[in-house]
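Removed: one protein chain of the complex. Kept in place: all other protein chains.
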Amino acid sequence: MIFMHNTRPDRTRPHLIGTLFACSIYLFLFLPIFVVILNSFNANKTKPYATFKGFTFEWYIKLFDNPALLSSFGNTLLVAFASTVLSVLIGTLAAVGMHRYKFKGKSAIDALLYIPVVIPEIILGISLLSVFAWVSIPRGLITLILSHVAFSTPFVIFTLRARLSGYDLTFEEAAMDLGANRIKTFAYVTLPLILPGILSGGLLAFTLSIDDVIISYFVNGTVKTFPLKVMESIKSGVAPDVNALSTLILLGTTGIVLLTQSGLFKSEAKS
Amino acid sequence: MMTLNDKKQKMPMLTMLSPITSMLIFLVVIPLIYVLVLSFCKTNEYYQVMFTFSFDNYKNLLSPSYFQVYMNSIVIAAITTVICIVLGYPFAYYIVKQPPKIRTILYMLVIIPFWTNSLIRIYGWKSFLGASGLLNNLFVWLGITHKPLELLFNRGAVVLGMTYTLFPFMVLPLYTAIEKLDLTLIEASYDLGARKVNTFLHVILPLTSSGIFAGAIMVFIPTLGFFFVSDILGGGKSDMIGNLIERQFGSANNWPLGSALSIILILLTLIMVRLYTKAGGKLEDLG
Partner (left out) sequence: MNDQHDFLFFKFSNVRRMIMSEKEVLVKLRGINKQYGTNQVVKDLNLDIYKGEFLTLLGPSGCGKTTTLRMIAGFETPSSGEMTINGEDLINKEPFDRNINTVFQSYALFPHMSIYDNIAFGLKMKNMKKADIKPKVEEILELVQLTGFGGRFPHQLSGGQRQRIAIARALVNNPQVLLLDEPLGALDLKLRKQMQVELKRMQKKLGITFVYVTHDQEEALTMSDRIVVMNSGYLEQLGTPDEIYEKPRTKFVATFIGETNLFEATIAQVDEDEVLLNFETGCMRGLGKDFELDEIVYASVRPEKMNFGSSNFYKPSMPAVVKEHIYIGSIVKCIAMLPNGQEVKIQRLSGEPLPKPNEVINLYWEPEDATIMHSREDTLFSLIENVNLGGAYDDSK
């Protein structure tokens, strides 16, 4: 990789303006998150909880007395896990298959993969809704999971494909040459080598699923995921316990992702 | 590329590729075709879909009131895209210029806000800008204004929300494009007597244009469909195509009309992607 980092001292003046600019962009990016965190400590108890009336931890405790909120979060996790596992499975098989084989219709698959990525989410949402209604699949967890698989699988494939482009099929030939059959070759050679790609693809799928509003909005039926619960409560003012849960989720995901990232970097250094 | 022993590969190949193929057929192709079919249908008085062929939905969509919404959508999407480029380019450039360690941290800081639900963040803006929100409180306290300003429920607030939500989608492709830039090309440009402005215009900008195009596509198209942003921050006063579609599949319960609107949005998307690929953009960069 070629970096733009300028090494000549005479050209590296302290970019005061640049730094100020970057700081204000980060302020812009994090401002609403600060507001959310601040609101989670808001002692204001009347809807729409707009003005800040002092500091309290109360909402973090009350949160656990709100079964609707907790179950929505449970649904979100369930849908995210299930759709991540499915999309990683489908995506890994597809990415490896497309990397390995030349076949008729490969370019068609390739082109179709871009549809869920490029078209606005709302289109995917209403079209899935229409079809589920058409074939009378009751809307609920199953349709949520299927829809999340539909939009996250291409991302898994693209992430993996970037990894696979540097992956040499000779490794597999070498394994077979040394007496490993196809299953052993996959287990001992292919899988360990593409595992970092699978993990980051899965992480992406998980994040996309947890955050999804638009597609879930159309296919959920009566099942509420956490984002849909938020959507529902937004009209009347989001209760501080929702803010509290959001804050906890942010802390949780940041922690998990930082851990995995450092883990990924480690295994990358090896290869 | 060498292919593995070809004769004995039929089975593994089918096992690997049939899941994705069936997923794409059942969850992407058939739904989209079904929407196309729906767009030519009608509803009866009980809001049930009647499978009769007609262009009525499309005729309805030509009325001036809908046109206003299309224009509003395109204007908002265009302004959002331009703001994202103008802010995103120098920002991405700044990040890339940092030493590797700091760069990784700065890059992660762009992604972290993603991990809070986008609705929550938009709501954060709403409560920040609202009549009794932090900003108005600050203004009143500073004496800039006596009564709270109406900062929400206008096109500006929608643009702000869209810019906020989609800004990272502009920065990430720009970052990738600028990072790939070969430093020696800039040195060559200086060496040949080009000053900073000319080097930027004639060397850096053309070489990173792929990032700008990819970012523009990734901002412009989703903006058209992000109905909840215009709902929450626009308060229904700045409707976009996404809001219309959402309403037809929701409260208005006219799926054929909503489908026709979706087809129009798909066409808009296709036009944008076509323009993008014509300008030399690659689909891979959108992934």
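Chains: A and B, in written order; residue numbering restarts at 1 for each.
In this text, a contact is a pair of C-beta atoms (placed from the backbone, for glycine too) under 8 Å apart; a residue touches a chain by one contact, two chains touch by 3 or more.
Please read these numbers as outputs of a predicted model, since none were measured by experiment.
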Completion exercise
Missing-chain contact, candidates A:F34, A:F55, A:F81 or A:Y188, resolves to A:Y188
Handout entry: Hidden-chain contact residue, picked from the options A:A80, A:A175 or A:L228
Key = A:A175
Exercise for the section: With the missing chain put back, which residues of chain A would touch it? List them for me. Expected result: 168, 170-171, 173-181, 184-185, 188-189, 192-193, 270-271
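Simple rule for what comes next: only the chains that are shown with their structure count from here on.
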Handout entry: Chain centre separation in whole Å, for chain B relative to chain A (CA means)
Key = 17
Problem - chain B residues within the chain A interface of the complex - result: 1-4, 9, 12-13, 15-17, 19-21, 23-24, 27-32, 34-35, 38, 87, 90-91, 93-100, 106, 108-110, 112-128, 130-134, 137, 164, 167-168, 178-183, 217, 221-222, 224-228, 232, 242, 245-246, 249, 255, 258-259, 262, 265-266, 269, 273, 283-284, 286-287
Problem - Complex contact set, residues of chain A against chain B - result: 1-6, 15, 18-19, 21-22, 25-26, 28-36, 39, 50-52, 89-91, 93-94, 96-98, 100-103, 105, 109, 111-124, 126-131, 134, 146-147, 149-150, 153-155, 157-158, 161, 169-170, 172-173, 182, 207, 210-211, 213-214, 217-218, 226-227, 230-231, 234, 238, 242-243, 246, 249-250, 253-254, 257, 261
